[in-house]
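The complex appears here minus one protein chain, its other protein chains still in place.
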Amino acid sequence: MKETVRFGISLEGQLLNSFDELIHSKGYDNRSEAIRDLIRNSLVEEQWHEKDEETVGTVTLVYDHHTRELSDKLTEHQHSHHEAIISSMHIHLDAHHCLEVVVMKGKSRVIKKLADELISTKGIKHGKLVTTTTGKFL
Amino acid sequence: MKETVRFGISLEGQLLNSFDELIHSKGYDNRSEAIRDLIRNSLVEEQWHEKDEETVGTVTLVYDHHTRELSDKLTEHQHSHHEAIISSMHIHLDAHHCLEVVVMKGKSRVIKKLADELISTKGIKHGKLVTTTTGKFL
Amino acid sequence: MKETVRFGISLEGQLLNSFDELIHSKGYDNRSEAIRDLIRNSLVEEQWHEKDEETVGTVTLVYDHHTRELSDKLTEHQHSHHEAIISSMHIHLDAHHCLEVVVMKGKSRVIKKLADELISTKGIKHGKLVTTTTGKFL
Partner (left out) sequence: MKETVRFGISLEGQLLNSFDELIHSKGYDNRSEAIRDLIRNSLVEEQWHEKDEETVGTVTLVYDHHTRELSDKLTEHQHSHHEAIISSMHIHLDAHHCLEVVVMKGKSRVIKKLADELISTKGIKHGKLVTTTTGKFL
């Protein structure tokens, strides 16, 4: 089991009031949870600067599925890096547009490279990489 | 059908060389595709400043599924905004950690609010919203 | 005088170790200071979503001062919004390139508009807006 530790922090009353308002509007139950999230975000961000760190990313792609050969190319890219791809999900946004989310696990440099390849494929209208975490060190 | 237009742009040879190198390393086939992506990104970014625009977002969540009541709470949040949620995907990263991707469609203010609620749920280790697009205006 | 309050937060020992490492590498003296910075950043970010909030921004511009009429245009933009501009600093990076930092104070929508105008001026090679704060509410 993970042991929980407790420590005190001090800050100006005015700053704390502003923070309490913010986290209330975001739906947090308590300050500890909100501060843990700020801490974890700063760690995940740092981790992605280390190119050989094992981590997790998701790419969100929006495209018109009528674009010639696009589906074939996307499938091809994914197969050529199949060891890094865990899963993908496909959604029909309307008669023309699809949204695809690809979840990847591996070294951050590999995930970035594969994300670049997918996003740069002709016909992709918008693509973005989310750099997240395996959760292990958090 | 969408008509394609063509126009010329001018830039310094040195700048073009640097750009050609960059897009080659990212895997683009040609300059038009790379420039279209830059243009679309700038439009999608702008669109998310308009709070009443109909759009699409995905939230990536990483959490330890042993956290008490977490799955129930996530399901509850999603049901209370079911009209904005299109689909979600669940992945078992290891014995403890799950990754969940939730795809939402609706006004950007609604998507942001729902994303805040999901990310602030106690037990979520990392959460991030991708602001993308319905593809329609691109 | 601003009163200081103290409260306790709890988190997993492993997470705290990672955070201690991170803040040590960034040069923080103690956790309170590092956490206050995370809190203030989240507040400043939120504030910039409110378009009528009084705030402070700096624009960094890099350009070749040989570009015809560029200096005149920059001066003109700044004068047409002189009430929003507090000060600017000019640096000669090399024989060709200048860096200019313009500090602005006013409603966030006004600062953004002026920053857009400065950055879009023909001949500016790179421009970026930093959205900061008057410091008052932090």
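Order of writing sets the chain letters: A, B and C. Residues in each chain are counted from 1.
Simple rule for what comes next: contacts are C-beta pairs under 8 Å (C-beta built on N, C-alpha and C of every residue); 3 or more make two chains touch, one makes a residue touch a chain.
Keep in mind it's a predicted model, so treat the numbers as computed, not measured.
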Contact set (omitted chain vs shown chains) is B, C
Thinking of the whole complex, not just what is shown, which of C:R6, C:R109 or C:K125 touches the missing chain?
C:K125
If the missing chain were put back, which residues of subunit C would it touch?
23, 25-29, 33-34, 37, 40-41, 44, 56, 58, 60, 62-64, 86-87, 89, 91, 93-94, 96-97, 99, 101, 103, 105, 116-117, 119-122, 124-128, 130-136, 138
Taking the full complex into account, what residues of subunit B touch the chain not shown?
2-16, 18-19, 22, 31-32, 35-36, 38-40, 42-43, 46, 137-138
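Convention: only the chains that are shown with their structure count from here on.
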Neighbour overlap between subunit A and subunit C returns none
Maximum centroid distance from subunit A, chain identifier (CA atoms):
C
Where the centres are mean C-alpha positions, what is the separation of subunit B from subunit C, in Å?
25
I'd like the Å distance between the centres of subunit A and subunit B, where a centre is the mean of that chain's Cα atoms.
9
Considering subunit B alone, which of its residues make contact with at least two other chains?
none
